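So the structure is just underneath, and the comments pick up after that.
A protein chain is absent from this complex, but the other protein chains hold their places.
In this document, chain identifiers A and B correspond to the written order of the chains, with residue numbering beginning at 1 in each.
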Amino acid sequence: MTRYLLRRLLHAAFALWAAFTASFGLLYLLPADPVSVMALGGAGGGVPSAAQVAALRRAYGFDRPVPEQYLSRLTAALHGDFGNSVQTGQSVTRLIADALPQTLQLAAAALLLALVGALIVSLATVRTLPLPWLRHAPVPWLGRALRSLPALGVSAPSFWVGLMLIQLFSFRWRLFPAVGDDGLSGLVLPALTLALPTGAILAQVLTRSLVTALGEPYIQTALAAGSGPGRILFRQALRNASIAPLTVAGLLVGELLAGAVTVETVFSRTGIGRATATAVSTQDIPAVQGLVVFGALVFTLVSLALDLLVPLLDPRIAATAGGSR
Amino acid sequence: MSAVDTADIASAARTRKRYAPGLVLSAAVLVLILTAAIAPGLFTRQDPLAADPIHRLEPPSRAHLFGTDELGRDLYCRVLHGAALSLSTAGIALAIGLLCGTLLGLIAGTARGRVDDLLMRATDVLLAIPSLLVSLAVVTALGFGATKTAVAVGVTGIASFARITRAEVLRVSVAPYVEAAHVVGVRRPTVLMRHVLPNAWAPVLGFAAVSFGASLLAVSTLGFLGYGTPPPTPEWGSLVASGRSYFAEAWWLSTLPGLTIVATVLAANRIARALHGEDGRLPR
Partner (left out) sequence: MTLLDQPLLEVQGLSVCYRTPRGARRAVRGVDLHVAAGETVAVVGESGSGKSTLAHALIGLLPNGGYRETGSIRFDGADLTALSDRELRALRGAGIGFVPQDPSASLNPVRRVGHQVAEVLRIHGRIDRRTAAARAVELLDQAGVSDPSLRAGQYPHELSGGLRQRVLIAIALAAAPRLIIADEPTSALDVTVQRRILDHLEKLTHETGAALLLITHDLGVAADRAQRVVVMSGGAVVESGTSRQVLLEPVHSYSRHLVASAPSLTTRPLVTCPSAAERSDGESGDDLLVADNLVHEYPAPGRRSGVGLRAVDAVSFRISRGETFALVGESGSGKTSIARIVGRLLDPTRGRVLFDGKDITAARGGELRALRRRIQFVQQNPYTSLDPRQSVEQIVTEPLRAFRLGDRQDRAARVRTLLDQVALPAALLRRRPSELSGGQRQRVAIARALVLSPDLVVCDEPVSALDASVQAQILELLVTLQDELGVSYLFISHDLAVVRQIAHRTGVLRAGRLLEAGATQEILTSPANAYTKELIDAIPGSRALSD
């Protein structure tokens, strides 16, 4: 198990390094002249003077050879330093740290909503399936409606969903504030918006794996031994069926972070997402790189946690993980 | 036999009639929108850029089906004219992901060994960064504009397509009928072309069909955030964004272009699902 853990850690470190390197290549090497790109954004639209550009070039170390730039940036990044934002002059790490709590709150609320919503929708969907041992009055339209719910969720762009929620809940019914990041009531609509695409995907995956699990022969064994619908659904099928959605949920945490970009823009909240949108709009290269690597860090940490969690749920994976493979 | 029986249970969720009304409706919607993208003049005579300050911010009416915007431009007309740009950007993005991804996946799946390892580690990294962040990084590096957003969205698809293609190639490569072809003396390249590719192709295409909706959503999101084509050229995402400022008094400005996106993605996904046989699988 320790070897498995070490291997996973090594893998995670590699992924982070590669993410740093890829973003360095993309942001610092790909543009013909990153300095003028930054200067253009930084000068607020005005054409920067030659002196300004030269000063920036020195400040960001672009006058040095590429390998040297790369190494010094990598060393700095290892110490948690991604340079200073061109826009504000503030350190990128500071920027992220300041914006993080708001986004964390939003993402956590959204994840909770998505998980609970997906579970309810999936179980309800399964209950409407024409399974012979679930005898109840069939309501075909209800089953169809429930099954199309997730499809609708993945098809709606979240920026639009957010605007619709504002239109209905803030303008029309005046239940929740339309914008801003104060208090619990301000959190409801953004969290709902952010949860929708995630929850829809989760519901699809969970429904599918529940249906697959219910078709497995071991369900027949349990039925033949006299198990009722409750035992079948919760004791036999759900645990088997929850492994795939859990893995997906892990991947989706990264997407929540990305989703915060639009949601925080729509609801005018402060946070990582808003900071990202601003950084991209002003082509603030150090800030964008810092945020991209931060996204990779979150994703890597979550998958690491999942790698440790999934074997607890599935003894078959535990066997391969615990072995020396 | 009970092997068949259990398959019956598994398919219970997928039972559907041959011509499901939803599928027919989806096809109709998609045909309509594609026609609008190719020849918007068929549906409207108006100019999407013609301002009419007298009729600004008018709600939907017979004269203006989707209402008018803050400059009095006909929103219905702007949505129709935006279809070409939105759909083609999404299409280009999909094509980039599909072409680069399948090529990499093919190389990885057939070369195996070190090349395979290297390519798969590379896709790991691409998958480790949330796709929108990858798109945003590309946009930062390349700058704003329709083609650039297409590249930005396309890049995020490469890893998934590479993985699916590789997995399919590997799956088919160990199929007994491929071994049988080797045994009867068919040369390696011929086996690849005649047996492996045709059988590996279908799931990849199925995934491509499923990805179109996601691609359109991603392109619209970048447009909404303002990284796409600059105004006044109409594009669906930016239409929603520009309606935001007048949202309190003119609900239709953001609602109707957004609804068009939802309808298109829903229709595309529905048809993709029918082609694919089931819901599109998430990669990995």
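By definition in this document, a residue touches a chain if its C-beta (ideal position, glycine included) is under 8 Å from a C-beta of that chain, and two chains touch if they have at least 3 such contacts.
Everything numeric in this text was worked out from a predicted model, so none of it was measured.
Chemist: Give the residue, chosen from A:Ser23, A:Ser155, A:Thr193 or A:Asn240, that touches the chain omitted from the document.
Modeler: That would be A:Asn240, which touches the missing chain.
Chemist: Going by the contact rule already stated, which one of A:Gly61, A:Gly80 or A:Pro217 would touch the omitted chain in the full complex?
Modeler: Selected residue, touching the omitted chain: A:Pro217.
Chemist: Any idea which of B:Ala20, B:Ile38, B:Val115 or B:Ala180 touches the chain not displayed?
Modeler: The one listed residue touching the chain not shown is B:Ala180.
Chemist: Tell me which stretches of subunit B touch the chain missing from the display.
Modeler: 1-3, 5-6, 8-9, 11-12, 18, 175-187, 190, 195, 198-199
Chemist: Please output the residues of subunit A touching the missing chain, sorted low to high.
Modeler: Residues touching the hidden chain, for subunit A, are 130-133, 135, 216-218, 220-228, 231, 235-236, 239-240, 313-316, 319, 323-325.
The rule is simple: only the chains that are shown with their structure count from here on.
Chemist: Quick one: subunit A and subunit B, Cα centre-to-centre, how many Å?
Modeler: So the centre of subunit A lies 20 Å away from the centre of subunit B.
Chemist: Can you list the residues on subunit A that touch subunit B in the complex?
Modeler: 14-15, 18-19, 22-23, 26-27, 30-31, 37, 125, 129-131, 147-148, 151-152, 154-160, 163-164, 166-167, 171, 201, 204-205, 207-208, 211-212, 214-217, 220, 247-248, 251, 254-255, 257-259, 261-262, 265-266, 276-277, 279-281, 283-285, 288-289, 291-292, 295-296, 299-300, 303
Chemist: Which bits of subunit B are touching subunit A when the two form their complex?
Modeler: Checking each residue of subunit B against subunit A gives 2, 6-10, 12-13, 15, 22, 121-122, 124-126, 128-134, 136-143, 213-214, 217, 220-221, 224-227, 237, 240-241, 244, 247-248, 251, 254-255, 258-259, 261-262, 265-266, 269-270, 278-279, 282, 284.
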